[in-house]
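Encoded as structure tokens, here's the structure I'll be asking about.
Selected chains from the complex are presented in situ; the others are not included.
Read from first to last, the chains carry the letters A and B; within each, the first residue is number 1.
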């Protein structure tokens, strides 16, 4: 049955008569936010365990990045959603990335990512981000707060990620100077789209590597500095297997971008 | 690449070296909980809009049921999870069902369902339940609370479902008598498995109807009574399009079951 003949509408479930309820709208998706990036290096062997073929270890073996971010995000279908219902357009996230490469092109795989809202959780699954729910807290600098102050040399921010009663990740950055866009690590995601078959758990219905089609990337107000990062032991998550880490600095900046969908670069089957 | 050759493990994302982190474990899934069922009848034309072919209107056109439930759920892979981390094994939900039939066999389609945890949200998408996050509150009767009391003739319970700052559903039941299992409406779900293609929003990667493979269904401690139900206007959800409703009573009972996976009964394409 062609989509035209299927009377319910929506990019994802729920599919409904008017198509207003889909938890995720179709791309393009528009993002604006604040990002703390913490660059680390772990043991190559530890990193490699998280990199499945055909991805290979990257040019800087063991390199990884953690992002703590707060996003405002709307879609082409509902560009006014940040006004209509702010809750449907905001989320925080903590992303773990491990450098890898695909056919010689370096990028990052995302073994873990936590967010705090459903639309971004499901959108993550659609894109290939393995999102789970967590609570993400991040220092907000405040120019007018007499004891905190704004972005400046010496400013300190921290990110904390907790899920199912466990502190999972904690990272911080001490601002030492402003930086230029060219200093930011270029990030290209190799994303794992995966959706189970309901008849046979061993044969996923969808299992493929994808890249996002990104445009209109802008960064502003970039600071760099000394970073710190801790992965905590967990009964559920395997992130402590990435420790110990050695830090290679970090960044804090504003960022905007558009994701126009994605492209499948490898199918597992 | 065969699953054996793919080194990361998990039934869903996140796929990890040890396979502990997958937000959903593979079936079988085991459930135990308390369910309030509210049986309603809406206009046939309104109901029909939510029933996509090849499903057809059921033998009792316009019939629907709302469930408010609190579940404890674990998997075969982690049967001890309710003890190890209770948060990973509990959730509340509010389910909207519309009667339909498939090749002459009556069942229910689920246009809306809200839950309050990530593992059940994603498990819903795998099964074909269009889950979103919400907050679900339900009266807990309490034998020893001097002003509330336990299950008895005259006891009253209410369920409330709220999401993104909107009250969406409110339903209540006044217990009039105990009932037998045979009085409960038989429920068979026709589930819409749907997962977008990342390259073309108009062509989903997965779009099929499935039924769950259910076993070990047990019900206990069944009460029936007078029901009430309200669907509220929302800027996002189309549930108010199911109103007005006429009530046909309701039930409250304990329930246990096992879901062993599912079977695809129709593919849209």
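Heads up, the rule we're going with is that contacts are C-beta pairs under 8 Å (C-beta built on N, C-alpha and C of every residue); 3 or more make two chains touch, one makes a residue touch a chain.
Quick caveat: nothing in here was measured; it's all calculated off a predicted structure.
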| item | value |
| --- | --- |
| Assembly copy number, counted for this structure file with 2 shown | 4 |
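FYI, only the chains that are shown with their structure count from here on.
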| item | value |
| --- | --- |
| C-alpha-based rotation, subunit A on subunit B, 0 to 180 degrees, nearest 5 | 180 |
| Chain centre separation in whole Å, for subunit B relative to subunit A (CA means) | 29 |
| Parts of subunit B lying in touch with subunit A, wherever the complex brings them together | 1-3, 5-8, 11-18, 20-21, 23-24, 26-27, 49-50, 52-53, 84-85, 87-88, 111-112, 117-118, 121-122, 125-133, 164-165, 192-196, 198-199, 201-203, 205-207, 210, 235-238, 241, 261-264, 268-269 |
